[in-house]
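Complex shown without one protein chain; remaining protein chains in place.
What follows is chain A.
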Amino acid sequence: MASRIEILNDGGFRSDGRKQYELRDISFDLSPQSSADGSASVSHGLTQVVVSVFGPREAKMRRETIHDRANINVEVNVAPFSAGERRRRGRGDKRILEFGSIIKSTFEPVIQTSLYPRSQIDIYVQILQQDGGVLQACVNATTLALASAGIPLLDFVCAVTGGVHSTSPLLDLTTLEENDVPHVTVAVMPRTGKVTLVTMETRLHVDRFEEIFRLACEAGKVLHKEMRAAVRERTGVLVAAIGAAPRGTSAGMDAGDRDVVMDERIDDY
């Protein structure tokens, strides 16, 4: 199937002017939304997702409780105006349910659920804008929201989409590219190097898979740095707000410094 747009031109640039391995602008906002215990808004380029986390708390439906660990409940909502064409998806929509269960199974091995038996952790995902890489945005936002809710995680989960155009791999695809190019979404736990999610809805030649997979894992590590910095910054703001931080701590300070500062404070007590 020949496309009318050029995915990768002779100069090595993609349709939005990026290079092959270049990620789009990322922005993380960890400031609280509504009354959630933790929330994060993440955007990758034009894709924008807000995730709110409630819990651990008592389950709304008693029968959903599990006696030895917390139940994770994921609900996904897609804004009707998020894509190019208006489409309203109800709560029972199969695609949405699938999306929710993918997120759930990605985070089940990462959240230390056994610490909270007979309780529930609710993850509400609101997709506001879609321009490719919706799943990666959801996973990254969920990680940050869980972290800001103070729920113990074994590691960060960082997700990236990778695709391949003839033989050249691409990272972080837009809708335009996703429609044309086989792609995989990979979620890695950067510290341990474990992978919690690999999903693909298109066909990809088996020889190409390894290359993309390795690239996506590497990109996950890059994302991890950014996400960790965002969490650090947020923590710094909170610490400053309770007056525990020494004077002169500012948001502009680099992450490594603040780490040391916080350690010192703990020693003081």
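In this section, a contact is a pair of C-beta atoms (placed from the backbone, for glycine too) under 8 Å apart; a residue touches a chain by one contact, two chains touch by 3 or more; residues count from 1.
Criterion: contacts and distances are computed from a predicted model.
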Problem set entry | Listed names "Eukaryotic translation initiation factor 3 subunit L", "Ribosomal RNA-processing protein 42", "AP-2 complex subunit alpha" or "PITH domain-containing protein", with the criterion being the UniProt name of the chain not displayed | "Ribosomal RNA-processing protein 42"
For this session: Among A:8, A:23 or A:36, choose the residue that contacts the chain missing from this document, as touch is defined above.
Result: A:36
Problem set entry | Selected residue (touches chain absent from view) among A:20, A:105 or A:129 | A:129
Seminar exercise, completed: Missing-chain contact, candidates A:26, A:46 or A:154, resolves to A:46
For this session: Would you indicate which residue among A:60, A:94 or A:205 is in contact with the undisplayed chain?
Result: A:60
Problem set entry | Among A:4, A:88 or A:205, the residue in touch with the chain that has been omitted | A:88
For this session: Identify the residues of chain A touching the omitted chain, counting contacts across the whole complex.
Result: 31-36, 39, 46, 50, 52, 54, 60-61, 75, 77, 79-84, 86, 88, 91, 122, 124, 126, 128-129
